[in-house]
Every structure is written in C-alpha cells, then in structure tokens.
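Only one protein chain is missing from this complex, and each of the others stays in its spot.
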Amino acid sequence: MQLYARRRFINAAAMTISMLAAALGIVWLAAILWTLVSHGITAINVRLFTQMTPPPGSDGGLLNAIFGSLVMTGIATLVAAPIGVLAGTYLAEYGRKGRLAEVVRFINDILLSAPSIIIGLFIYEVMVVPMRHFSGWAGAMALAIIVIPIVLRTTEDMLTLVPGGLREAAAALGTPKWRVVTMVSYRAAAQGMVTGVMLAVARISGETAPLLFTALNNQFWSTDLNAPMANLPVVIFHFALSPYEDWQRLALGGALIITVFVLALNVAARVLANLSTLKQ
Amino acid sequence: MSIVSTRIVRSMAAMAAASVLLFSGAQAADISGAGATFPYPIYAKWAEAYKAKTGIGLNYQSIGSGGGIKQIRARTVDFGATDMPLKPDDLAASGLIQFPTVMGGVVPVVNVKGVQPGQLKLTGEVLADIYLGKIRKWNDAALAKLNPGIDLPDQAIAVVHRSDGSGTTFIFADYLAKVSPEWQQKVGVNTSLQWPVGLGGKGNEGVAATVGRTDGAIGYVEYAYAKQNRLIYIQLANRDGRFVSPNSETFQAAAANADWASTPAYNLTLTNQPGANSWPMTGATFILLYAQQEDAAKAKQVLDFFGWAYGNGDQMAESLDYVPMPDNVVRLIENTWRSVKGPDGQPVRNGPSM
Partner (left out) sequence: MQTITRTIDTPQGAARWTRRQAALDTLFRGTTTFFAAFVLILLGAVMLTLVDGALPALRHFGLGFLTSEAWNPVTDEFGALAPIYGTLVTSAIAMLVGVPIGFGIAIFLTELCPAWLKRPFGIAIELLAGIPSIIYGIWGLFVFAPFLQSTLQPFLVDTLGELPVIGALFAGPPLGIGVLTAGLILGIMVLPFITAIIRDVFETVPAILKESAYGLGATTWEVVWKIVLPYTKVGVIGGIMLGLGRALGETMAVTFVIGNAHRISASLLAPGTTISAALANEFTEAVGDLYASSLIALGLVLFVITFIVLAMSKLLLMRLQKRAGS
C-alpha cells in the first residue's frame, strides 16, 4: 500500500505544479495586458490619431508613425504575398516530394525563424548603402522578407489539404493544370491562404529590429517612401527609453495600438479558419 | 481572358497609378540630419519654430555623435551632428567642414535617497575613481569627506554610462583624462570607450531614463536633460578649486575662454577651463557638412536653417541653458560657409537670407 500512496502523492504533486504553471501562464498574460491597457489607455485620444510625433515637452500624437507602419506593412504584404503564394503553390502542386521542394521547405523554415535583425542588416547592406539613404522602401522590403516564409508555409499547408478528388475531377473535364490550380485549388484553400496572410501581417506589425536600420524614423508627416519613414515600433522603442513622461505615455499608447491590432488580426484569422473548416 | 480577370487587372493598374502619385512625395522638402543627442532638445525646439515659419521641417535623428559621423560619411543624411570635433586633417580627407552651433554643459546626475539637487559635492578625481570602479559604495570615505553634512547610504553605486557612440561621453572622458592620469591611461578619450564598470544607456535620453529608474545610480547627461527631467545634479570642483553648480552662468564662464578665431576648423574642447566660476565639463556641439555638394538647393536650405537659428534662436537656447555662439564667432562661421559649393563651383549660400 505504501508504494501506491507514494505514487498517488507524486501524481498529486505533479498535477498541482502543472496547474500552478497554467495559472502562472495566465497571470503573465493578464499582467502584461493590464500594464499595457492601464498605462496606454491614458494616451488614447483623438490627438493620438491626428497629430504627429512631437519633440519632447510638447503635445502630439502618432499619426505619422501609424501611417508609415500601415504603408510599409501594406507594401510588404503586396510584394511578399504573391511570392509566398506562388512558391507555396510549387511546393504543394508541382514539387511535392521532389528534391527541390524538400530543400526549399528546409530553407524556408530557416528563414521563418531567422532573427529579424539579421534581415534588417541584410537590407541595410543591399539597399540602404547603395541608395545612400534610409527609406520606406528598404523598411518595406525587410518586412517583406519576413512575410514570404510565413505565407509560403501556410499556402503549402492549405493547398495540401485540398482533396485530390477535386483536382482529378477538374482534370477529367479537360482543364489545363494551371487552371486546376488557380480555379479549383486556390478557391478551395482561399480562406486558409487569406488566414496565412493575415497571420503574417500580424507578425510584421510588431517587428522593430528590421526597421531600425532600414526605414529609420521621421518625426514629421511624410509620404515619401524614398526617405526615412516614421513607424510605430521604432517610435515606441525611442520614446519608451527616453526620460520624458509625455513620450513614455505615447510609447505605451502605441504599444497598446499594436497589441490590439495584432490580437484582432489573430482572432479574425482564427474565426476565418473556423468558418472554412465548418464549410468542409 | 474572362471578364472577371480583366476587371481585376484594370483595378490593380488604377491602384498602382494612384499609389505612385500618392507616394512620390512631392511636398516641402525636409532636411535630414542625424547625430548628437547633446543638442537634441534645442534642435527640436528650433526645428519646430522654423517649420512654423517656413514650412520646412528638420528631420533630426538623435542617434549619438558616433552615428552622426557615420551617417554623414555614408551620405545617408544632409548633415551630421557631433560633440566631438573632428581634426582638421580628418575633415580635409573626408571633404567635410564643421562648425559649432551651441555650447552646453555635461552634468553628473545621481539618484540617491536623501540627496537633493545641487547638494552633493564631487571632485574630478573622485568622479574618475567611481567610473573606474575603485569607489563602489555611496558611503565610501572619499565621498563622505567631501560631503560631511549628508548622510550617504550604505548602497552600491550603480554606474551608468553611454552604450552608443557619444560626443557627450567624449566631453566627459576628456575632462576625466585631464584630472585623472589613471583614467587617461586605462580608458582614454573617445566617443566610445571600454568602460570598466557600469550599465549602458542609449543616448542622453537613455542615461537620464536609467538614472531616474535605478536606485543608487550615477550618470552624466547634457544639462538640458537634467533640467527637463528634474534629475538630481551635483556640484563639481573646477580647476580653480571652487565647487560650482551647473547653470548658464558657469557654462558661459567656461565658454568665455574659447578662442574660436585662432582654432583651425573650430576644433576646440572646453573642458577644465580656468576661471573661478567655470563649469569643468563644458563643450560645444558641431555640424558636419560636405564642402562639395551635389544638391546646391538642399545645402542652401541646411545653411539657411542654421543661419536662422544663429539669428533668432538665442533665446530658445538660453531657455534650455545652452550657451549661444557669440556674434563675432557667428560671422566667422558664416564666412566658413562660403566654402560649401554646389556642382557649379559657386558657394551655395551668399549671405543671410533670413
């Protein structure tokens, strides 16, 4: 009986620890979100969305930073999503188990988890130095390189889920292969692919390191992509590390905006994914 | 092609055209500069007033003097800003000119319970010993001797220095090297140093923020940062042996010794100046500009901005306890500007336009 009691005790101890771990996990999430919301919410007002980043000691907002982030994220997505989709299409529809496909999958996973500061370094050497200035284009390209592997992976996963029977039926009707892919596979996997793009957007919305030496920053309103461009993460980085209270408040407000945006995208992607599984 | 795809292609073409128009960025061109965090508060103030007056913005990235030197060398900005003046041969080799804009003081700040602003007294040697790691606690005998009236706690000193390439560090180290031979030998003088002890903060902002947050900390910042953030500054013993507090009088007393006219390329440091009222860690901050400019109009805009600042920015500078350049020096500087030439070989700026 003693052995059994000991086993029961170990089990109870382990399960308690496991529950404590789970509680701890939730506590962190709550603590971080609470800090963000309680401090950041004081900065959320109309001014935040209508005024530019101020010099220290003046009032201002984050309009140029928000705009810059939206523009660079948008361009990065427009450039990288087609590349990722097409490459993922190759892996799912043409390459499959072939040599090139296996190598590309491996390399893609490396790129997927590569430190984003290395990507920033790469774009600095390849774009900023030859162009002789920082630019929104460089920032967008750095973000694009981060998007490509994500979209490639999700596209391949979603296309692989499309039942072979659908493709075969289309082929049997005499559809050329490229049409089978675009009109059957893409349509069937559309929601999943869109989810993948949304998750990629969520990922790059918070990326700071790749923008540090590509887009730099700009305290004025600028729509010139060929010049340093304001962006939310770098502004938050500078403002949070500063000793000025109004800047710190803006930094927390910006952090709150990014968090809400990222969480909303994640939730929306999840909802979308659920809709597609419900349909199937 | 089916009707649907034609429509898609047409709308994408329209979007592309619209975005090209939107993003070709034709607006009042901004001037871009990067570098020292030392003058950033006053540059920001000047930029705001200048933009209100002329619509031209100054996009200044305060990334440290080291960054300013690097970025102007890489030609990624219109001008660089540094508190460490470059030597004349260095300038000539790079094709740059340099000129000072304002002077200010570097001020040690502390965060110790029970110590009020302007209360703690330190000498240069003691400061050097703290930053060398030889004095480790606030209640060390050397500190107690200088401050008999203050009850210093038994607390470790958290030394804070700059983690980035900094002209403020240059001024700080220049002073310490003059008063402590051990500092000169062990650490030296430059914008970036191999610090024996301490935490690194990025920019004057980072040091100010870290000192403010860390109990028992000591750091060094440009005075505007200490003032704006209500940090606890100290008194320092100057070359004449008197303890002085940092303010515009003591900065001006040190700056009065500067002989700009006979210094080639304005390569002057103002640390440890004689004078009963001189603040020991005073320095000027400089702008770096290419003598040969490809875009004459842009170079003229840069010089116009600084010309305006010399003529109209003195009060703003003084409100932040910077010392504006004396008028005779401004005339010298405007003369130096004649060596900034455009592609046609003509000076880009002929006399003041503001």
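Note that the chains are named A and B in the order they appear, and that numbering of residues resets to 1 at the start of each chain.
Going forward, contacts are C-beta pairs under 8 Å (C-beta built on N, C-alpha and C of every residue); 3 or more make two chains touch, one makes a residue touch a chain.
As the structure is a prediction and not an experimental result, all values here were calculated from the model.
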Touching the absent chain when the full complex is considered, from A:Ile41, A:Val103, A:Met131 or A:Ala190: A:Val103
Residue, one of A:Leu70, A:Ile83, A:Leu161 or A:Leu272, that touches the chain absent here: A:Ile83
Hidden partner chain, touching residue among B:Ile31, B:Ala44, B:Ile63 or B:Val110: B:Ile63
Interface with the undisplayed chain - residues on chain B: 1-2, 34, 63-64, 66-71, 73, 155-158, 163-165, 188-195, 198-202, 210, 213-216
For chain A, residues in touch with the removed chain: 7-8, 10-11, 14-15, 17-22, 24-26, 28-29, 31-32, 35-36, 39, 83, 86-87, 89-91, 93-95, 100-101, 103-104, 106-111, 113-119, 121-122, 124-126, 145, 148-149, 152, 176-179, 181-182, 202-203, 205-209, 212-213, 216, 233, 236-237, 240-241, 248, 251-252, 255, 258-259, 262-263, 266-267, 270
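Everything that follows uses one rule, which is that only the chains that are shown with their structure count from here on.
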Residues of chain A defined as touching chain B within the complex: 55-58, 71, 128-129, 132-134, 216-220, 222-228, 238, 241-244
Chain B residues touching chain A - in the complex, by the definition given at the top: 22-25, 27, 30, 32, 41, 44-45, 47-48, 51, 57, 59-61, 74-77, 201-203, 205-206, 208-209, 212, 225, 228-229, 231
